[in-house]
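Removed from the display is one protein chain of the complex; every other protein chain stays in position.
Chain nomenclature is as follows: A, B and C, assigned in order of appearance, with residue numbering initiated at 1 for each chain independently.
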Amino acid sequence: MDFNDTPEQAAYRAQVRAWLEANAAEYLAPPEKPWGLDEFVARSKAWQRKKYEAGYAGITWPKAVGGQGLTPMHQIIFGQEESRTYVPTGLYSIGLGMCIPTVFTHGTPELIARFVPKALSGEEVWCQLFSEPVAGSDLASIRTRAECDGEAWVVNGQKVWTSFAHRSDFGILVTRTDFSAPKHRGLTMFIVDMKAPGVEVRPIRQMSGASDFNEVFFTDVRVPDSWRLGAVGDGWKVALTTLMHERLAVGGKPRHAPGWQMLIEVARGIETDSASALERADVRQRIASTYIADEGVKLTQMRALSALSRGAMPGPEQSIAKVVVAKTMQDMAAAALDLAESAGFAAEKGSDLEKLQQSYLWSAGLRIAGGTDEILRNIIAERVLGLPGDLRPPKDTPFNEIEPL
Amino acid sequence: MDFNDTPEQAAYRAQVRAWLEANAAEYLAPPEKPWGLDEFVARSKAWQRKKYEAGYAGITWPKAVGGQGLTPMHQIIFGQEESRTYVPTGLYSIGLGMCIPTVFTHGTPELIARFVPKALSGEEVWCQLFSEPVAGSDLASIRTRAECDGEAWVVNGQKVWTSFAHRSDFGILVTRTDFSAPKHRGLTMFIVDMKAPGVEVRPIRQMSGASDFNEVFFTDVRVPDSWRLGAVGDGWKVALTTLMHERLAVGGKPRHAPGWQMLIEVARGIETDSASALERADVRQRIASTYIADEGVKLTQMRALSALSRGAMPGPEQSIAKVVVAKTMQDMAAAALDLAESAGFAAEKGSDLEKLQQSYLWSAGLRIAGGTDEILRNIIAERVLGLPGDLRPPKDTPFNEIEPL
Amino acid sequence: MDFDLSDDAKTLREAARKFLEAEAGPKSARAVMDAEAPHDVALWAKVVAQGWPSARVPEAHGGLGLGTDEACVLAEEVGRSLAPVPLLATMDAIEALLIAGSEAQKARWLPRLAAGEAIGVVAWGEGDSKSPAQMPATRLESGRLSGVKTPVQDGLSATLAVVTVASADGPAMAIVDLASEGVTRSPVEALDLVRKSARIGFDSAPAEPLGDAADWVRLTERLAVLHAWEALGTAGAAMEMALAYAKDRQAFGLRIGRYQAVKHRLADMYIKGELARAHAMHGCWAWGTDASELAQAAAAARVASLEALSFTAEETLQLHGGIGFTWEHDCQFFYRRARAVSAALGSRAHWADRLVRALEQRNRAAA
Partner (left out) sequence: MDFDLSDDAKTLREAARKFLEAEAGPKSARAVMDAEAPHDVALWAKVVAQGWPSARVPEAHGGLGLGTDEACVLAEEVGRSLAPVPLLATMDAIEALLIAGSEAQKARWLPRLAAGEAIGVVAWGEGDSKSPAQMPATRLESGRLSGVKTPVQDGLSATLAVVTVASADGPAMAIVDLASEGVTRSPVEALDLVRKSARIGFDSAPAEPLGDAADWVRLTERLAVLHAWEALGTAGAAMEMALAYAKDRQAFGLRIGRYQAVKHRLADMYIKGELARAHAMHGCWAWGTDASELAQAAAAARVASLEALSFTAEETLQLHGGIGFTWEHDCQFFYRRARAVSAALGSRAHWADRLVRALEQRNRAAA
């Protein structure tokens, strides 16, 4: 066991670090006040452009599509170093993490040439148009319709939970092209121009007050057949590529989310009825269990990285990360707010307690987004442990004849 | 709200109490050393006989079958007063609680006349022969076979989890008489003579070392057709009568099982690293949650009694009692043993800690017996809350054609 | 033995439920959340017209003189409907006067509270992390009150406050007319956006002492029971919403209520709710009969109801999936209200500690 870099890794890390010092100097501390959305987008584009030009974009992607053709360990080293700064990266995490790999896996050479470079350089932003109001966990039950009309398809329907839809240039879109086929077999995937006539984006406000997602409405939107990804009816297979990349992206504790350290600091400042909060056995056990969960996930991911560096593919084992982290955040935030009594209910702006309030709201969404706790436990039970799937209605019923049980 | 008896109830209670003082004088304290099985059976029979003669047996049963025709409140008042003593009653709880009500509900007048009085007086002991090794929670999948042979049936098969089988005179036995009928429709119920040739009883030793249950093997056991309960093929309906009475019998915390009081006493005696155990916040929260669970179940049962005294039937709501109590016992025992460190691992005979060790072993069985935690949650979800049942294979498949999924 | 609510209380509950289903509910809550006004003024007028604020006020003071059963079912129904009116806050203040008020104080305030002319509130928190049993910084000296109470739920609506003040024997109470000089008020942002909170400052404001330190302890026990019923109502409404959703929403061809992960979670909500209800009834009985078990029963009711409410609020949201996390959905009312109920009277851990103290005394007395 060795927590140190190999000489090659150390050299790459040193090179990255030097580049970041030269290029990310303005991002070494958090911004004094939060950026507005316009500024965030502008800064994100500028930063992605810099990375692209310096050869730090698409690190693991094939050279043929403009990537660097390096190993996942290079990607991880770059990510580790980049995350020591406060550079803005979230605008591209879905596009470059999930959409473009789907494009270069299933797209024609023309599509790859047209879309991949501009995505990689940050010039064009991408979003993912999968979920629908009646198709959440059960993605294959989507109802957005695409009908063939000569050389183009006409799309009607509604998508939901689309991050950065209003700032995206293009999206990957899963539609149903055959309602009389069984549920998984009537789907087809397209690239869609988010500026096309008939595309309407409406922000969704979350419980926390923020609007990180959108609804997207499609009314007679025309998509050229040449922008199709994969064969007609093969949309589910194409979507699985995207979802496999989601598995890599949905991970551990969100950066800067409160953890055990904050619980120690909050407890240190509270004198309860019986003792200093930090001395109370229940609080200490809560700190311990938060540490066990959060650090355990980190260490588990390091085990996966070690396997990755030996050539293994990340498997469904990684599903434990979010299921552990989200519930731990929720429980820890609730415990801390309890401990803080009325100060936890009306917390001062910018205080640790306010961060814990946000964490309490945010964690409720994190337990759902990117696979609910329940879906992730099913994945672990079925794909890791080999248990049989839930009993469900036959898979070969035509979609338009399915009667819910 | 009123916790006091009505005048009528108070009068009955006073009468019971006076009778117990006169007749149960030797049972006011626990026995100095535990009785052997023979002595337990002899004392149980003598005590049941006394109750029978004094009119305290079959309190709620119809007078026509030898009962007293009184209300459930009378039964409860008698039970409350009786349980203040240490009289032995367990030998009859299944026979009189579940078997005989099935006999007088579904039996012929001849069967009732033959069996009910001698059961009520304690002369004959009864057991219930339902579960099988492959039919636990899923009772309707039993395989013990009864074949018609003229005026008698020939029984072959195996039952399990039968309390007091070796001390019983008779049992109620559910068999499969038609293997080609759907699972719930090929069953038939009988009375069986436990002393008949071909009946073999083997005790099952539990993890705790005690042997409270038996396996019962049937080899060509002949049962007269006149001892059938209900019609051929109606065994499931008859069994439901028994199970409805089980719901009344399976209840809250077992008498004398360790509760929050013991946790307080154990904690009071322990000085931990940081503080007296009783002062530790985690221990206090455990005491509180044990109290909430155990007293909450008691109070819930009082609510049900109040409803009962106004004529309501006990419903599936009562399923919460065991699911709460068993897990609370297990968690509390584990917490107490943890707290006691090495003294909790090797406890002195007769100490509170030894009782907690026993409780830790016993509670594991209690979470299973009489409906597992999982089955009880299903019952609550489906019968109380009205949620749909688990998706299962069709109910009308012939039993001998069922393929497990 | 009759461990059940009185028939009168049940009748009142039915009436209150019907009234609030028609007049209040999440829509009314959302309207207040989005508005400037700290409560639904029109609804409050109707609630007053129903006579509910006067429920516990003795007839001699212009009230209905009802028992604790009735008070508890009103709390449950307000909790269930999320009705954005200061009814419970007013009932809290009335209870303080009933426990500790002099005849003059009762005569002055009870009729006005009963008639809805005054809106009351009980305020103990000071924006720090103290429990209701810890000594406040607020002081009452020579009839002048100085200090700050925050966050005071319904404090923007109130016209009369019962506040805790330091005394030699522990926290005690003072009563203050919020229209007095030296009283300042401002809104405070807190987790519950419907039941709004205030910061109330007292700078030598005229005030009177109200009872002694023992009265404050007794009051917290009564309020623990009353607000346990509120929590039961809120948890019950959340659970019904989850249940309805589970019976309707489909995933993978099944209604999600068929999946054991969902149905067993709902069973757990029911179990926690039933345990909490049993303790809340015990508390109601102990309060109503002034039984020696009150300290124990009130603490148990509080702990069990907070446990039921927070679990139910969290898992109701979870069962709704993405939609439950949106601003537009009602899940947030329950999720946020659970924190408000906890903050209003001290956390589970505080009350678990009090419960065990009461049990220790009982164990000692039994020994």
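Basically, contacts are C-beta pairs under 8 Å (C-beta built on N, C-alpha and C of every residue); 3 or more make two chains touch, one makes a residue touch a chain.
These numbers come from a predicted model, not from an experiment.
Within the full complex, the chain left out of the display contacts the shown chains A, B, C. Screening B:159, B:176, B:322 or B:377 against the full complex identifies B:377 as the residue touching the chain left out. For the chain missing from the display, the contacting residue among A:124, A:178 or A:390 is A:390, taking the whole complex into account.
Of the listed positions B:2, B:39, B:110 or B:338, the one in contact with the omitted chain in the full complex is B:338. Within the set A:96, A:127, A:324 or A:339, the residue that contacts the chain not displayed is A:324. Only one of B:33, B:195, B:255 or B:392 touches the absent chain when the whole complex is considered: B:392.
When you scan A:156, A:300 or A:358 for touch with the missing chain, the hit is A:300.
Considering the complete assembly, chain C touches the hidden chain via residues 259-261, 264.
Residues 1-5, 9, 73, 260-261, 264-265, 278, 281, 284-285, 287-289, 291-293, 295-297, 299-300, 302-303, 305-307, 309, 317, 320, 323-324, 374, 377-378, 380-382, 384-391 of chain A touch the missing chain (whole complex, contact as defined above). The set of chain B residues touching the chain not shown comprises 131, 133-134, 136-138, 141, 160-161, 204-207, 209, 269-274, 277, 282, 330, 334, 337-346, 357, 360-361, 364-365, 367-369, 372-374, 377, 390, 392-393, 402, 404-405.
The rule we apply is simple: only the chains that are shown with their structure count from here on.
The geometric centre of chain A is 40 Å away from that of chain C, both derived from CA atoms.
Chain A and chain B, compared by their mean Cα positions, are separated by 52 Å. Each of the following residues of chain C touches two or more other chains: 254-255, 258, 262, 348-349, 353. Residues of chain A found to touch two or more other chains are 274, 282, 390, 392, 405.
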